[in-house]
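Complex shown without one protein chain; remaining protein chains in place.
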Amino acid sequence: MTATARRHEVMTSTPEEAEYELRQSINSYWTGGRLLVGMFTFFVASLAFTYFYLRSSNSGGLWRPAHVTAPTGTGAAIFAFSAVAALLAVVGYRRFQSGGVQDWKVAGWTAVMALVIAMGLQIYQLTQLPFYPGSSGYASTFIAWAVTNVFLLICLLYWMETLLAQSMRLRSALPVGETVADSASPRAQKFRGNLESCTFFFQFAAIVAVLFWALIYLI
Amino acid sequence: MTDTSTREPRHFARMFVLWLVVAGVADALFYTLAGPHVPPGTMTTSAKDNQFDFNVLLVIALPVLIAVWIYMGYAIVMWRSTRKGVAEPVGGAVARGNKGVQFAWIASTSTIVMGLFVFGTVALINGAGSGGGEGPNPVWSPNSKAPLQVQVIGQQWKFTYRYPSFGGFETTQLILPNNTTIEFHVTSLDVTHDFWAYQLGVKADANPQLDNVAYTTTRETGSVTVRCDELCGIWHGAMYNYGRVISPAAFEAWATATQRASVANTKLLPPYALTYVPDANGADGGLYPTNVDPYSASEVYGAKVAAS
Partner (left out) sequence: MSVIDAVPVTDSEPTEDYVNLGVFGRLTHRRGWLSQHLGTAVIGFVLGYLLGHWLGNVVAGGYSYVQNSGQNNVADTGGLLLGVLGWLFGAGALNYPIAKMMGREPAEERFDPSWTRYFRYTADHKVVGLQYIFSVLTFLFTGGLLAMAIRTELLSPTSHAFGPGTYIAIVSEHGTVMMMMATSIVVGPFGNWLVPLMIGARRTAFPRVEAFSFWTFTAGYLVIMSALFYGGFPTGWTGYAPLQTQAGAGMMSYLVGFAVIGMGMMAAGFNLAVTIVTCRAPGLTWGRLPIFVWSVLATAALLTLATPTLVAGGFLGILDRTAQTAFYVNEHGGSSYLWQNLFWFFGHPEVYIMALPGFGIVAEMLPVFTRKPLFAYKVAAAGMLGVALLSFFVWQHHLFQSGINPDMRPLFMLTTELISIPTGFIYLVGLGTLYKAKIRFEIPMLFALALFFNFLIGGVTGVFLSDVPVNVQVHGSFFVLAHFHYTIMGGLVFAFFGGIYYWFPKMTGKMMNKTLGKIHFWMMFIFFNLTFFPMFIIGLLGQPRRVFEYAQNLQTLNDIASVSAFFLGASFVVFVANFVWSIFINPVAAPPNPWDSLGLEWQTPSPVPYYNFERIPVIMADPYHYSEPNAPQLADLGVGSDRTDEKVEVGK
């Protein structure tokens, strides 16, 4: 290794550069959040496509014999808990923006609880099915959605939980009198970018939950 | 300074003349010499039409290929840095683009492409699907009154053929009458195969539980090779057999004789149908429960909610 490499072992930034790179990371959160939603959209759309494709081909008359349906009560509960979590994330974020860090934390932890319950119910539901996975197109699609939903809920949980955990550590790291909602420190700024994206993702997840609730249980 | 740098040669004029000659000769040679021998020959209408399509495409493609090759060859020779007296390139706005050239490029490629699209679509529709698989309800069919129905059944790893107009007997040899419109119904008993009757210019996937129709009209007698054209497992490579197009009279004789000879066999077959679902029509080799008819997932699997 030459001296050059050794010299740059630690990056040195001018204040302008630090500011510029901070802007970049905040923008990355924004752009990344949108792209992530795009990615999930294509995944979920593939499942929706599967639903409609099997429904319209109805091979062997076995799309959905006798209108079997996954347990609707549990289904509605799962949907309700997911929706509540999304709502809490959004409302909490509103409060956060107007300085209510504590409100957001409460809303956030409650959302985490709701997600855990939704996930538990989703797994429980899988053990209570009135059909076998391979018995119809509908049954298969339901299984795929249930597994996807568990995964989606885990993603939401993870994102919200890491933010909450981070905000707790941040509190002690920030100068006294500043909160993550208003501090100008780079970490707080990045945190806010991250949180904005997370909230956006919750909104997306709410739309997915509505869509699949309708597809699986209503129509 | 040599005179190349003092008087710029007319590059495009040179290339154009060269192109005109080479492309013209290449096209003419191809169309007259190779064209008539281009596979799959002219045994059926679809084979003949598809051969014609291929030839037209190649006649358009050759000048395009040759234009690019000539240009590249010219550039490599004339503008190589090692050539004595090659001019210093000029950068800047002139070298960064040229509205006229760009427009001409886009316009000409778009024209070719749109032309090809119209040409291909007309050929597809006039050719009643050009011998390709058209699904269970063909949108384009030939205007022949009484096409001969032949069913092609793919299974790992062979093709068999059933003739519904002759009692639905099944053979391993594809025999067809000349000057007749054939309506192939292609299906499979297991995985996806593809029925490729090479000389007939016919190709259609054989999907289980699906009927894939393809049309062609025979024009010449001769022998036919059938190959499976979709990977269907380990013996896919050995999944081929042969057939013949013979005179209508000979066909009639063959078909009636075969029908008579295979009466006993035909009885054992599931009744002729467009698709065969294992167990629903007895094509299961006894591996599926026989007491359940029509097929019911709930009884096979003992589902908790009965299927309708």
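By letter and in written order, the chains are A and B; residue numbering begins at 1 in each of them.
Everything that follows uses one rule, which is that a contact is a pair of C-beta atoms (placed from the backbone, for glycine too) under 8 Å apart; a residue touches a chain by one contact, two chains touch by 3 or more.
Please read all numbers here as calculations on a predicted model, not as lab measurements.
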Output for the hidden chain's shown neighbours is A, B
Out of B:L124, B:A250 or B:L274, which residue would touch the omitted chain in the full complex? B:L124
Which residue among B:T192, B:T221 or B:Q259 touches the omitted chain? B:T192
Contact with the hidden chain only, please: which subunit A residues? 1-18, 20-21, 24-25, 27-28, 30-32, 35-36, 38-40, 42-43, 46-47, 49-50, 53-54, 57-60, 62-64, 132-141, 143-144, 147-148, 158, 161-162, 164-170, 173, 186-187
Residues of subunit B (touch criterion as defined above) contacting the omitted chain: 11, 38-40, 46, 49-51, 53-54, 57-58, 61, 64-65, 68-69, 71-72, 75-76, 79-82, 86-92, 95-98, 101-102, 105-106, 109-110, 113, 116-117, 119-121, 123-125, 127, 129-136, 138-139, 190-192, 194, 196, 198, 201-205, 207-210, 212, 225, 227-238, 240, 277-278, 295, 297
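Definition applied: only the chains that are shown with their structure count from here on.
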Spell out the part of subunit A that touches subunit B in their complex, as residue ranges. 59-60, 62, 65-66, 68, 130-132, 134-136
Inside the complex, what are the residues of subunit B that reach subunit A? 209, 277, 295, 297-298, 301, 303-308
